[in-house]
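Note that one protein chain of the assembly has been removed; the remaining protein chains are unaltered in position.
Letters A and B mark the chains as written, and numbering starts fresh at 1 in each.
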Amino acid sequence: MKTAKITPVTVQKVARLARVPLTKTQEKDMTKKIGVTVQYISQLESLPTKDVTETSQVAGLENVYREDEIDTERMFTQEQALANAKRTHNGFFVVDAVFDEK
Amino acid sequence: MNTYEPIIGLEIHVELKTKSKMFCGCPASHFGKKPNTQTCPVCLGLPGALPVSNKKAIEWTIMLGLALEGNIAEISKFDRKHYFYPDLPKGYQISQYDQPLCRGGTIGDIRIHRVHLEEDTGKLIHTNNTTLVDFNRSGVPLVEIVTEPDIHSTEQAREFLKKLHQTVRYLGISDADMEKGSMRLEPNISVRKTGEKGLPSYKVEVKNINSFRFVEKAIHFEIERQMTLLNNGEKPKQETRGWSEGKGITISQRSKEEAADYRYFPEPDIPPMRFSRHQISDVRRQIPELPDAKRQRFIKTYSLSEYDANLLTETRALADFFEECVKIGKVPAKKLANWIINKKPDMENVLPAALVKSILEAGNVISISDDVIKQILSDNPKAVEDYKKGKQQALMFLVGAVMRQMKGKGSAEEIKKMLLSKLQ
């Protein structure tokens, strides 16, 4: 198993990926704590799982669908949709300008 | 100077025209609606909201997979694809990763890699210093079709896209309207020295293409750009570029320092899907006759030329209109085909029966008067003689004779013209 040591660089990279802003102090604390956590969870490595298939869901359900129908009951008015937003304009949510494509 | 061969793969997104969105009951039709008026807890990504899959969207994706002769998965599932962007309300897109609904398939010589189902994002509108977000489109079912890198020219790309567009429209699962964004294209392009095997170590993905014409221009531009770089001894960068129609060039979109890491994992909120053979053949039965089969049948059944059959099967609506007219039975198919191709009747407003009637009427005038004119001319040699000597009145006499013969049908002007053409 790849249990790379958690370095400040790893923490910075993961923080960017997870979009979790960290102060320098937090970063240091996080390097330690995530290091301990990752070391702990890496115990799992010793469990033999050859030929075992994964279980993602325990409910055992399959093929659960909805019919293609419009459900107006749950729909929001524009006002409701925007009610909890900090910044709105003419019916839109507003964010700082983003230009680069994802 | 080396010669190069382009290697092109296409990624096509098609919005399905289901009534409701992929995972909630909001209307899927979003074009031209007031912003943020078609949302609910699910497509707005509110805390606690859960997705429930639209059955029709899944069936339609399977139908498309079958139409492209792909293999439908026995077991399929949804996965979460993570990235942050203001138009992605949950911070992940519900998509499919390792068990797409369909693998394989072909259009002509081009192999399809996979067809999967996902949800569309919201829409961003960029202003000077802010970006506006509208979530009406968020959660609309979106089918992604990915080809193998089997395309080697702009012509091939165009042919492929035309066929795919036509198939999707025939199936009636999407408007596939490029301008409205219900069909979006992303070619990835690289070039290799002619004769080399294997794929180049880079590829350039081009976004922002919203018409068939632009995709050709963009691909053409990229091929030229990359060949120039290679000829100068540079390797093109692996990156995403955007097509600028205004400038007619592709522009690098900030290439990222780190490769995207989408952290896919199976969507825990949606149980997996399992399809029996029976279910798949049920869907197969719903597939209408597709363009190729229809064209062949038209050629065979109606003795049409390849060219005419092609034109008449351009859209399902046109082909159906043609066959409706044929069914009425009064006009030969060949004649109908010519008429429809040349006169391009307004199918929205003209019923097949009305069209047949007008063909018959027009047909009557022409055929009868042609015979009648010949007959009148041979019956009245004296008048013909007189006319040829310069007597204009003789012509009027002949017109009158034709009109009497036709019991008043046809216009004097028309008959005069026809007489003149025979008298010269």
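Just so we're on the same page, a residue touches a chain if its C-beta (ideal position, glycine included) is under 8 Å from a C-beta of that chain, and two chains touch if they have at least 3 such contacts.
Please note the rule applied: contacts and distances are computed from a predicted model.
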Hidden chain of the complex, named as in its UniProt record, picked from "Response regulator receiver domain-containing protein", "PstS family phosphate ABC transporter substrate-binding protein", "NADH-quinone oxidoreductase subunit C" or "Glutamyl-tRNA(Gln) amidotransferase subunit A": "Glutamyl-tRNA(Gln) amidotransferase subunit A"
Partners of the unshown chain among those that are drawn: A, B
Residue of B:Gly65, B:Pro187, B:Pro271 or B:Pro291 touching the missing chain in the full complex: B:Pro271
Residues of chain A (touch criterion as defined above) contacting the omitted chain: 1-3, 6, 10-11, 14-15, 17-22, 26, 29-30, 33-34, 36-38, 40-45, 47, 49, 52-59, 61, 64, 66, 74, 76, 80-81, 83-86, 93, 95
Positions on chain B contacted by the hidden chain, ascending: 40-41, 44-53, 80, 82, 84, 86, 89-92, 133, 135, 259, 261, 263-265, 268-271
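Assume only the chains that are shown with their structure count from here on.
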Gap in Å, rounded to a whole number, between the CA centres of chain B and chain A: 37
Residues on chain B engaged by chain A in the complex (per definition of touch): 18-20, 24-27, 34-42, 44, 52-58, 77, 83-86, 88, 124-135, 207-208, 240, 242, 253-254, 258, 261, 263, 265-266, 268, 270-274
Touch list for chain A against partner chain B, complex: 13, 16-17, 19, 56-57, 59, 61-78, 81-82, 89-102
